[in-house]
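Just one protein chain is left out here, and the rest sit where they should.
Naming follows writing order (A and B), and every chain is counted from residue 1.
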């Protein structure tokens, strides 16, 4: 009896050791992940001298969040708010169109047989494989030739295309839309386009959400494209604006504070918004066959 | 259900797109309005621009200026201008510094001002500035706003405390650097902004170098000459012996060293006083200015910065733009307006007395400094033979790369400058320029 007891006990201890070790590893990774965000969070509360002069991982005398945020939105005639709006237009508009376009194409690739289908699809995959930044400068050169740079379109149009979205949509379509359902819709005399909108889109909803979120984040995070295309301050994205402020620090030291506060304001709400969406997104990944 | 959501989606897309189109068209407004006023846009980053524009707008009816702050030239301002001019979205008028004028001229991005009778202004400007805005010797491509003779800003209070006087020669400067460290091991006499191509060029300029020369009808590029090398060897010595630190100018570390009195001097130009006053407001009254230390008996100065107003190709309202440009570079009113924000020294000889009177009275921080007399003497001593290369936006970027990689090592600056000279020659040849061997 007693020997069995010790065996269970030592097994128990070993299990606890493993548990603590595994948990500790995760905790360290979490600490590493949170470190820059915590620095940013404390940064929002600080005045300019404190940003330079105090420990970045601790609060310092005074709580300056409100005046920092107020100054942020007042700086340079309220440009920050403008940039926020622009970024939202690029991200929502671009992601919405990209999603619709990708879902339609993915659906067609899955549900229709047409000449050269796999050749066309190969082109889509080639698009996935070529890194987007390699296209940006050529795109600028082309748009500059037709005088399209420095317009909202020069950023919006390129982000309306997402070959990877087509790939995902094709997978969603084959997984989520039974062919029989389409058949019966056709029997009822519905046109192909109507069938797509009434049956296809509805069933691909969760997948479409994943594609949307993918593209939304990609646009929100994109720095290179707007940086190359846009020179007009009024059309800047947040990232571009913050970058320009960051390079202007040697002309006005207060831009340091604006950049820190501006980064936090651009980041924190999005994080809060995204946490609840995260699970949906993961579900979409599973469905898309990334497994 | 879903079809309706889909409609909502497409409606929201349409709205977004419409909003986009609206924003774009808003951004493109400007130009003449019904009441005969022409509104022009002016791109600049130099301090005092807003004040000059405000004064101009208050005193003019037919032309109004919309000032747009852009990033500093090397920080993206010039890229922005290149982009805009090529995309047909040029502003009406813009700031270009002397070194970069040639980049704009060779690329056909700015237009000659000859049609606006600027030639008559020639005798109001120092000969060397006129050569730089009219490098072909025929067309005039810009109007000079300010010049920037090199001078030495120093902490008068700490100099007194350490028993130092402003060094007259670079040898004195070196001795002073040693003395400072003896008195306070934490402190240094100065720091070198090694990543600033313009600063390195001004130091070489003052030493008597002429990096670029077109007098033979071809480009010659020379950074192996004795004058460049003595300057480079001098700073390499100071840096390697730990007497001087190489660090980016006006970056955080530099500012906090100046603030704490750990860095005692700044090689700068008149405009630097404005920068210092913004960074170190609490140190008002502690700084003074002296002539730049000399190499030889003959006093010389380099030029560090200074800007011009240039007319981009595709400027929508060139006539109105020239009214503003001419006013900004020739009117005492412009100098007076800028004085509280900017300490830049006007290039126009007729305006220099106004500046001397205004700069001390309008700027608390400058009051009591010898800025007017030191500046006007230094401005006379700028070596007029200096020329800039055909593409300094690129060449400066490469100089920054070379210096960042090498300075701090044994003979680092010396090697950086000779390597850079070779790179520039290669680059120019690649683009088809004729370069002397």
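In this section, contacts are C-beta pairs under 8 Å (C-beta built on N, C-alpha and C of every residue); 3 or more make two chains touch, one makes a residue touch a chain.
Keep in mind that, in the parts below, contacts and distances are computed from a predicted model.
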item	value
Among "Multiple sugar transport system permease protein", "Carbohydrate ABC transporter membrane protein 1, CUT1 family", "Sarcosine oxidase subunit alpha" or "Diguanylate cyclase", the UniProt name of the subunit that does not appear here	"Carbohydrate ABC transporter membrane protein 1, CUT1 family"
Among shown chains, those touching the left-out chain	A, B
Residue of B:251, B:349 or B:385 in touch with the missing chain, whole complex considered	B:251
Chain A, residues in touch with the chain not shown (by the definition above)	15, 18-19, 22-23, 25-27, 29-30, 32-37, 39-40, 51-52, 55-57, 101-102, 104-105, 107-115, 117-118, 120-135, 137-142, 145, 157-158, 160-161, 163, 166-167, 170-171, 174, 179, 191-193, 196, 217, 220-221, 223-224, 228, 238-239, 242-243, 246-247, 259-260, 263, 266-267, 270-271, 274-275, 278, 282, 285-286, 288-291
Residue ranges of chain B at the interface with the undisplayed chain	75, 78-79, 82-83, 103, 105-108, 135-136, 195, 214, 217-219, 247-248, 251-253, 256, 390-391, 393-394, 397-398, 400-401, 404-405, 427, 430-434
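As a convention for this text, only the chains that are shown with their structure count from here on.
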item	value
Contacting residues of chain B [partner chain A, same complex]	1-3, 6, 9-10, 12-13, 16-17, 19-21, 23-24, 26-27, 45, 47, 68-72, 75-76, 80, 83-84, 86-89, 248-252, 255-256, 275, 278-279
Chain A residues within the chain B interface of the complex	52, 76, 86, 89, 92-93, 96-97, 100, 144, 147, 149-153, 156, 197-198, 201-202, 205, 231-235, 244, 247-253, 256
